[in-house]
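Apart from one protein chain that is not included, each protein chain of the complex appears where it belongs.
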Amino acid sequence: MMNYFPNYYSIEDIFVTQEKVECKVNTRLQRLGFLDAGAETEDLEPGRTINLPLWYIKELKVNNAYFTIAVPDIYKNVHKAVCEAETTHIELGRLHPYFYEFGRYLTPYDRNHVIGRIIFETLRQRVRHLLDISKNDGDTKHEHRLDNIESKLHEAGVRTNTLYINWLQMSGNHIRTSQLVEEHQKKRKRADRSDDEGDNETDTPTSKKRSTM
Amino acid sequence: MSTRESMSDSENVEQALNEHDMITEAVLADAYEEDGDDEDAEPITAQKVLEILETAWTNEMCAPELLQHQSDMLELMMSQVAHMEEQMKDLDKNDFRFVVHQMELERIRYIMASYLRCRLQKIEAFTQHIINQDATYDVADKRLSPEESKYAQEFATNVDEYFNKVATRYMPNQQRGEAEQRVVAPNLMSHVFLKANVAVSGVIVGVDDEEVDLTPGSQHIIPYQLVSDLIQRNQAKLI
């Protein structure tokens, strides 16, 4: 299990870049009127506000001639809490499921440099809380409280704690059949039952005994 | 522990087992000659080889990127293990010595398997990145062993063929040319736990060029990239 680090194939990154970003049209864009659901014109008129997907926006230069990207309210709204170091109670997941990654993409487009500071300050303030909840209430779900990055961190923390507790009780030392092999065996059993041919030549003892550490 | 009648046999075996250091030394002397950069090099013992492999194993588990391969050490250890097993095959399976040697060999085998498995995981995760990177290195500095290199190439080809079959061939040309973008690389600024083996002065520990002197045995948490050269030079290890 590796730490999340966005790359071409990462599904989270694809989800994040599907998110819509509000932008203001700066110049007449010929025959792009269809992008604006409320407009009747064929062209996209300056001054209109439209939502565009992040995967398109992120390819634009910061001071491109066409659109000005609006800073989403969610980041402005937590600004005060960040300044007062009171972010642990915020239901980040409810604000945005990809609060940090979405913010990271928008950072260069924020002329006041607020988003960039907000996302790393927020995470910085909430790490202690993440450490604590993964140790103390591993079973409780935190879907609204945590954003995607935090949920992953929380999962990792819970896993660590489980491993440690199992180790202390000396219950984690058994060599278990790997899930893959187990599934395979189930299928095999089903297959055996359906065609009652008895001996199955591929079912060697090794395939049964294979296990993972 | 051993039964009287098998005594003399067992003694021979034990004697043979005791000779293992010398045998390893002989093998290693050859290895050094090939290298030829240090004529007075002390022959390496099996114990030393094991130490090197253990360090390589923990470093590999903790490092975000693929480290330099250790084929030479692995080969030495493999032949050592094979040699010992050969010597042991005449011992009674319940013999004290057999059991203990066997246990140790299992531990060593586990280290080697875990080490290679860890490398394979990285190779599969960062295939193209590692291949590209290795192409720029001299033969002596290659990260991939010849076998791993072959595996990486085949893996990359298979993945490409698969993608082509199920997706990319149905896409416009433009999308096919994203090879560069598709390279998955590790985050070299990942934080790692480090233990200094020796005193190292003036290690840059932060983006603002803050410097710190490491004392032997001191432990740190630090972005990998800032200390990767210390790992390579064995001045520090990852824990």
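Going by the order they are written in, the chains are A and B; count residues from 1 in each one.
The rule is simple: a contact is a pair of C-beta atoms (placed from the backbone, for glycine too) under 8 Å apart; a residue touches a chain by one contact, two chains touch by 3 or more.
Operating definition for what follows: contacts and distances are computed from a predicted model.
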* Asked: If you look up the hidden chain in UniProt, what protein name do you find among "small monomeric GTPase", "Glycosylphosphatidylinositol anchor biosynthesis", "Large ribosomal subunit protein bL19m" or "DNA replication complex GINS protein PSF2"?
  -> "DNA replication complex GINS protein PSF2"
* To do: Check the options B:46, B:66 or B:131 and report the residue that touches the missing chain.
  => B:46
* Asked: Of the listed residues B:44, B:192 or B:231, which contacts the missing chain in the full complex?
  -> B:192
* For the chain that got dropped from the picture, name the residues of chain A it touches. => 1, 3-5, 26-27, 58-59, 61-65, 68, 100, 103-104, 107-108, 110-111, 113, 116-117, 119-120, 123-125, 127-128, 130-132, 134, 149, 152-154, 156-157, 160-161, 163-164, 166-168, 170, 172-173, 213
* In terms of residues, what is the contact footprint of the unshown chain on chain B? -> 1, 14, 17-18, 20-21, 46-47, 50, 58, 61-62, 80, 84, 96-97, 99-101, 103-104, 107-108, 110, 114, 187, 189-193, 205-207, 210, 212, 217-223, 226, 239
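To be clear about the criterion, only the chains that are shown with their structure count from here on.
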* Length of the line joining the C-alpha centres of chain A and chain B, rounded to whole Å -> 33
* Structure fact -> In their shared complex, chain B is touched by residues of chain A numbered 2-3, 5, 7-9, 213
* To do: Sort out for me which residues of chain B touch chain A in the complex.
  => 64, 110, 114, 125, 178, 181-187, 190
